[in-house]
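Yeah, one chain of the complex is gone here, protein chain that is, but the others are all in their spots.
Each chain carries a letter (A, B and C) given by its place in the written order, and its residues are counted from 1.
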């Protein structure tokens, strides 16, 4: 996608690093604090170059990355950030062809990362109890053209999931430990469980729940991203950083065999 | 893949969390410090359950995740860890169908993550100057069945890359700034550049090189992974953590237009 | 103390950075993995220079810092490290003349830092329930010549402290929330409270206890120390770091006035 076509998503980076993502439409224009950019000046032209707004301000015109798309999601909630999303994809084995459930949809940031990872051939099932929240998530997926890989459902997940034997299931809800029975029913044997919670109390409650429900290989981690000012002669970290997004919890669904049911301790 | 088939990769997690990955073969056996496990006891059986070694020690039998496969790579070098690999995939826009170059192959850890991300339909081109190093990387990709998505080449990349117009290019070499001309020739306009270097001096040299070679949207970051002991009543971070793997540098190839060549400053 | 005198503490740093602290005695010698150093070769000589062991190995002979002394404590327990100790001194207002209680004595690492901070004119009261543990702490303080500033007591602190109106009180015990009534009785109005606990569950329990016991200005923090390999051309963090020592909790004793007892919420 070196030449921008109508309908392509384009990332425009303004003078002070401000980022805009827009879908190209003949005759349309992008209005920014640094002037207007005509879509027609981009359509049919190569990307990866500088364009000028009507005020003469320079913008970089680029294809957006998955990272850019996640950060650009219109959010009604705290989103799951790329630093966590990338790690979740590898821990939960999400690649082309996998079937994964997430609940809730939130603003669709993780949904987007998952959809891109399991396409083609895979499927994301995204559950949410609040219709207006999910409408926003759907729009976010539509904007980036990944909605075909996601089946959205309005549901109180206490009632259970429709799917069975899914490869992976991610809970981004306030009390994930309340839905582990439903989670087990949906996951295949050995399936990948993941969750993100903001407080240590929730981590404790979730781990205890996972042990009670015979999940194994439980792991808890957090990721800290430290950005640097990219100045060769004065290299240094940025003055402030995000201090916390959440704790990641991963586990695997383990089948308890009749024989070993006796008094066996929780899995390692 | 809930039922293990011959030829499947299986992850076995021993009593104290020690992890083994093996490919199932009828009649074969896995020898561990906690006893022997017969592959025949796994083939045709569901995964996600506990099996016992001949010493009666319990092992969890599971499908390995991409994370597990990366960590299991036989390494002759420092590998790129999943925490960085996951982030690289999102920042460099690697998904099904993308074409990406990496140099060098190293032990194949990032190669594996990239191959899984761009499959099907995409391709990884992996360059390496040391044949014995690449042989190890090839074996690592073969072990996990992802070698079809990777074209391995022995080459001093000072001579340039064979491909042009690739979507992304990652340099995992000691002096990445020495190969930015070759990088530009291989990348499409706006293409994604990434690198990982261990020292701050290299970060400075690389940023300076990227500015000289008209790359834009330069970012430098590091990721710290903090793992917790998953004990509900005594939740706490692990006593030690990896203090440093490397600095990540990302940038985009920008076309300098004739007109603006005069005295324009580096891109934002 | 540029010239080493008999009875001085001397720090000797061996070829690969290994550190030894010894008290100089005429005729004595230090036995290390890199050879023997005669105290007589140090006594009466300037510090801040290189000496050789009988094997010809170079050692730096230096006056030890408070940091060195803390790290050199003979430990029967996890000690409180200098990164936390330094911060504790400033948060708990420990300087010459202050009176401070700590419980338990542990191995005496924090005791040492506190003794040095409140001397001269101040006093540390160090409580411990296990006699053998305290004997070790006493020896550690004697070794560095700071035992005059510490009054050691064997006591189950559930029985309360002997002192009243102390400026500060630090609890390094497993269940600090069990001793907040005793803490209030010992502290002056507005006095400084501090504690260090390893788990998040303890942090929650302690904060809840502090609120119940009318402490105010509650703060929770942790400090991460990241060390770098000091090589000018290859500057980089050390490969591993301490991932966790403990959570620091600070608060102030607040007097609840009769009038405001009615229904006032806990202090900010």
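The rule is simple: a contact is a pair of C-beta atoms (placed from the backbone, for glycine too) under 8 Å apart; a residue touches a chain by one contact, two chains touch by 3 or more.
All figures in this text were calculated on a predicted structure; none of them were measured in a lab.
Given the contact rule set out at the top, which of the displayed chains would the hidden chain touch in the full complex?
Over the full assembly, the chain not pictured touches A, B, C.
I'm checking contacts with the chain that's been left out. Which of A:17, A:120 or A:198 qualifies?
A:198
Which of C:39, C:116 or C:153 sits in contact with the chain that's absent?
Considering all chains, including the one not shown, the answer is C:116.
Where the complex has a chain not shown, which of A:3, A:26, A:55 or A:242 is the residue touching it?
Answer from the full complex: A:242 touches the omitted chain.
Among C:127, C:161, C:179 or C:247, single out the residue that touches the unshown chain.
For the chain that is not drawn, the touching residue is C:247.
Please output the residues of chain C touching the missing chain, sorted low to high.
Those residues of chain C that touch the unshown chain are 2, 13-17, 46-50, 58, 60-67, 70, 82-83, 85-93, 95-96, 113, 116-117, 119-121, 165, 188-192, 200, 203-205, 207-208, 211, 216-233, 235, 247, 249, 252-255, 257, 260, 264, 267-268.
Against the chain that's been left off, what residues of chain A make contact? List them.
Considering the whole complex, chain A reaches the absent chain at 198-201, 226-227, 233-244.
Touching residues of chain B against the unshown chain: what are they?
Chain B touches the missing chain through residues 200-201, 203-204.
In this text, only the chains that are shown with their structure count from here on.
Quick one: chain B and chain C, Cα centre-to-centre, how many Å?
Roughly 43 Å separates the two chain centres.
On a C-alpha centroid basis, what's the spacing between chain A and chain B, in Å?
20
Where in chain C do residues touch two or more other chains at once?
Where chain C meets two or more other chains at a single residue, that happens at 200-201.
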